[in-house]
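Just below is one structure, and these are the notes that go with it.
The other protein chains are all here in position, but one chain of the complex has been omitted.
Up next is subunit A:
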Amino acid sequence: ANTFQNMSSKAGAIARVRKKEVVKVIHSALLRTNIKSQMASAAPPLGPQLGQRGVNVANFCKEFNKETGHIKPGVPLPTRIQVKPDRSYDLEICSPTSSWLLKQAAGIRRGKQNADEIAGILSVKHIYEIALVKSKDKALIGVPLQKICRDLVKQCFTLGIKVQNEDLDPEELGKFLEERKQVVADQLQAFADKKAAKMLRTV
């Protein structure tokens, strides 16, 4: 009964706010995206997202590419762009996406495609080092390393990376990566076949 009442009051509040939408409130818009380092461009999806908020796209791309000049090109970086009413912006570039870091550490390009598939193997020590990198983010100041490690482990579940307490064994890891290469090649082949079949069907 409690949940029903909470839900209805929330829904009622939402309904009431929607009717008052005529009054336009000016918020400074926060844009959260992942932009590849040194590869910011005016092309979609970034160009329209910036343009709609009134940011000078060319200037932004130049500034972003300059700021990420010390980072290898092509690394996805989560960025938070706070656009102010006078069209200037605050740019906050965070450490690379955890999924990219985890995949790099495990030596894989693709995560798992179905449940119960193991895409890679890591040890808790890898997780610790990655957590050290992530902890330098502004958003993760004051967050205990334990929590960051736990969150990375949870992300490993979704990526399909198995985390083990022991150190990684190079021979077994080499064997696993070889098998995995074959599995990934099969998956990509299946995708390409489906796409080709679809093309033929429409023709």
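Quick note on the criterion: contacts are C-beta pairs under 8 Å (C-beta built on N, C-alpha and C of every residue); 3 or more make two chains touch, one makes a residue touch a chain; residues count from 1.
One rule holds for everything that comes next: contacts and distances are computed from a predicted model.
S.K.: Among "Alpha/beta hydrolase fold-3 domain-containing protein", "A-type voltage-gated potassium channel KCND1", "Large ribosomal subunit protein mL54" or "Myotubularin-related protein 9", find the name that the UniProt record gives to the complex chain excluded from display.
M.R.: Its record in UniProt gives the absent chain the protein name "Large ribosomal subunit protein mL54".
S.K.: Looking at the full complex, which residue from A:L31, A:V57, A:L140 or A:V153 touches the chain that isn't shown here?
M.R.: A:V153
S.K.: Using the document's contact rule, name the residues of subunit A that touch the chain not shown here.
M.R.: Per the touch rule, subunit A residues meeting the hidden chain are 3-4, 7, 11, 15, 37, 45, 70-75, 96, 101, 103-109, 123-130, 132-133, 145-146, 149-150, 153, 157, 163-165, 167-171, 173-174, 177, 188, 191-192, 194-195, 198.
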